[in-house]
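Only a single protein chain was left out; the remaining protein chains are all shown in position.
And then chain A:
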């Protein structure tokens, strides 16, 4: 049986996502920090990294996303909703949450179209990549399941032959 998720599992996931987000943020800061520091509170330190304020905001965002994930993905909380609909809801909720954070903490000037275009592009790339990776992972798992089942059936056949 699957082990029940604990608070430690939740915190573990949060820290993994947060760590990955911070690495991405540092890459962004190194690549675009200097040119964006004038108008983005997100990259106010330029190529030197991100402020502790932004770090705290990102941690808060990651916690919210993890709570959404734990709620939408939990079969005991939300039942009878098709997987595809759950996935669409999850993407929409994450998208809306990030937009709210952008507006609330003014990560970039909301009147400029260029940062919005970049944000949507980044979001689509991340979404596309994660979808592609989960499809690949499912295909690999299917392959392994099929091989495992074949192996087990051969084993049963051999056992039956040995018995008779």
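One rule holds in what follows: a residue touches a chain if its C-beta (ideal position, glycine included) is under 8 Å from a C-beta of that chain, and two chains touch if they have at least 3 such contacts; residues count from 1.
The criterion applied here is as follows: contacts and distances are computed from a predicted model.
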Answer for the undisplayed chain, UniProt naming, from "Inactive transglutaminase fused to 7 transmembrane helices", "ABC transporter substrate-binding protein", "MoxR-like ATPase" or "LytTR family transcriptional regulator", is "LytTR family transcriptional regulator"
Touch rule applied to chain A and the missing chain gives residues 1-2, 73, 75, 83, 86-87, 134-135, 138, 141-142, 144-146, 148-149, 151-152, 156
